[in-house]
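Every protein chain of the complex appears in place save one, which is left out.
Going in written order, the chains are labelled A and B, and every chain counts its residues from 1.
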């Protein structure tokens, strides 16, 4: 059974509410309750004085209603006394100043003092709860961001990381190319994080990008180390503990998720899909789900599933539309979620998130969201084997944290976005009914028929070898523009036309390129289809490859833009430009047909189809990710999907 | 007689200009001259050395021309030597850093050292001028903003305020709900103002809103205390002194005006209406006038009336259109201004405000604005009894500083603005020819037929009692969405449907709500009128109330949006959504008809009608607050109003 969870904060509610709240959860079919993730201040009200009685009671109460507990380590929010009494525990901002206290996440992840305190509270929790049957799992901290702290401790840690990587300053200078702008380091004391004034024009792109890439790698490594620091403690007390952390995406604060999740058992995700639909932007919440599944290359959990109107750091968001709670929940399941824990039981009445709504409003009366949850639970009960299945994918898409870091630093063209490169291919596959695994770039590629390599700007020769091997063995590999630009130090490759190390397998090379920004041009394919392109135009010359599409407009008319090269038993496509959704759907459809891979050719726009199968059976998910009714033919039958509606076809029929 | 004043800065002009300037003022019919508000540096050029001779001369010169003086305490701008010699007198910014000097308003209002210096200069002024017949009144400081200073003194004052309010940290923690995000305070040393980096993403809405509300209350109280500190000194020397301060509105720096004005005799306002008209935005300068009249619930003064093109912190604004100076002046009078002091005699030739224009340009030759002032004076002379009248209002609108502070912190929906809630109702009344008193929410409601309660998010039980009593006694009370959400600590009320404590008198409750942002929907009224709504949709369920309007669009079609409840001898409306101007005009027109209250039904859009009456007679003001000519029928006669034209009907005919 797919498990249903609830994020609950007993410490925020009067004792008299616990029993009715928990009883109601149980009655609604909830399996697990997540608690304690922000409770440090209640658990340790004074330095060294612990108050676990209330948590004992809460755990017991939950267990007494037949549910289990996911226990959060409360380290995201240390008590105020710790920060004030030990200023070395406070995170510093990117301008090199201690963070103003009073909000959340102020801890310095590297601080030895903080780690002592964190270790002690985690050990206290472990002593009490580790290994107990009531505890389903542990969650480490909360929505951990990459460690951009600039305090003296983190500065020293960065230095140590650089020293460990390069040994000598000569090696550092050589690797980073510090001869530009007289940036040579001649003493380790000169090495600092890249400080940036808040609100001023300086962007990271003014810094040496090789240095910046290594800085981000250090930060990612620091964050992964912080997670490992916690998992190590918990495993000391319960080697069999199931441990996760709730990742969330977006913005410049994303860590290297794969490295972060290495020491965890399950990857988790805070799933807050959009509640409004824009006509302009492709809507692709499914991408995030496939992305998180790739962290551990197995089914994952949702630790926070959208339960109501968002609010806190901006205006309250619109309410969830009809079908939205159920539809998004099932979309998550379709992509591999085996547990969905809703944020949160009841909207907080205090604190900054008092308008970040839970399932229940402050009024505490049944509403459309609680009814939607009941409907969801009932529906999932009809598919008891679902958690014994996994998403099926013959298509892999490679993601690399290096790429994220590099593009975060250096924008390639006005409007060009690394994530769009991934999402556009992903959307195309969804709309062809083809599952995609988004995997770390160095992963084993065995079993994949198609491998998509979006803009691998920092080019790892080992990954290139994997790709060449896969293509030679028969796979279709799709490489896009801005691949092969940089070496592993983050410096541009000189004297070798793009796509650099990938040029051989692509059978073509780039003569020149034009970052056309938001201008629009056209390509014509070998099938005589005209498709719009934007953002980037590589002027490609074929060596052994054939042309799949050429530019139609002056001054590039007739010059190849997309090529296809027979390579070993496989094919390698080079996509030297950026298209709209149509381009990717056309290209991927063509590849599917070429390879004879199963796919759906006539799905309406915005309808996503994917599959889970395994011991628990086979399930096909038809999700209408739009606000309009959609009709589609499945095996000769018309399936009508309401806005945000999900139809599920199983071995036993429609569910 | 309505008094005419001039803001004059003799210290900025060569002595040779004083006599012709002042003679010309007198010739133009000026009654009072405001002086000295920024003159500290001239009055005390060195610590303890005072130079009052020039001011004596200026006062004498003004008096010799038959005019009186409004004397400003010059405390907004202390001399540079004070800040440099006594760094503890310098205001700190919201990021916890001392303000950069060299502009204005750098004083820390709480600094004991500053207060010593301020006290001394005020006492020097009092010794010289207090009680003299030449002195018409005193103005405290200048455009005092709420005290957001974060210096150690203010931090200590904040702590003391919190301690006085709650006694113990346990009580503070309980009141603020600090268990969220481990925000418990365990030592008073941990309590600081909510610091915010300039230019970064952190908004106040990341802070605990209960804490933030109390912080703003402290700041407001600090500001009021600063005003009282000055009035106490002046009254020591002249118990009969008339004391005011010039308030100005807008932005995040507004103090709690009612508390600030408690120790004053007259409320004043710097009246700078817009000089350009946008088709999109409702133009409602009249609101500010009624708002300031509410500070003391009596007629008020304008200390700075728009005298020319604005300039200083942005491009120079367009020139005043024809009729504008006279029209806006009379609009102020219509709403209760008994004194209009124009900013300023002649445009400064030095200093930051050298393009913030006065009546005269630098050229110093008669111009359209000086001619307009002469015309205004001549017209006011025909209405000598006008200052013995007061605006007439049977409609009250409740304002609370708590509401302002709460909405300032936590945005409720994209596009939702507390002030718009007030202004839209106010505009509707103006356009129905119905006067409105905007009063502090805890004011006595006796005598009002209609009481409007816009978005009382922080809900005071005492105010609720007043409202219930008023409705029971026969008044119509209008409550809007986002009322009753929070308790007096600023925390959300749990377990009681909205509008919370107001639900009983409203006879309805909110099932759920949708902050729809800038989306637009429709409601249909009981009179079958369709009206657009936006921003917020409460899904209302009637208990004893009837439906006044329901949503027309899916998915809320048929659900009540606006209700009306018979309550005692009166009625209570609940407006669960936000409309355009049409909605409020329709609703208020309906209420007027229902109650049989006098109003004008066919006023053209943009025409505002209100009345003053009293011993001095009765005057009806017809103001065309648009740039187009308007015609209207008054008592069977066509009245034509030029753009920005004002027609005044008195007992003696048209003026």
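In this text, contacts are C-beta pairs under 8 Å (C-beta built on N, C-alpha and C of every residue); 3 or more make two chains touch, one makes a residue touch a chain.
None of the values given here were measured: they were computed from a predicted structure.
The residue touching the chain not shown here, chosen from A:498, A:531 or A:641, is A:498. From the set A:133, A:189 or A:636, the residue in touch with the chain omitted from the display is A:189, counting the whole complex.
From the options A:416, A:573 or A:621, the residue with contact to the unseen chain in the full assembly is A:416.
Residue B:312 is the one among B:171, B:312, B:473 or B:598 that touches the chain missing from this view. By the touch rule set out above, chain B reaches the unshown chain at residues 9, 11-12, 38-42, 45-46, 74, 77-81, 84, 93, 95, 100-104, 198-200, 276, 309, 311-319, 321-322, 346-355, 361-365, 367-368. Residues of chain A that touch the chain left out of the display are 95-96, 176-187, 189-190, 192, 194-203, 205-211, 410-416, 485, 491-498, 509-517, 519, 555.
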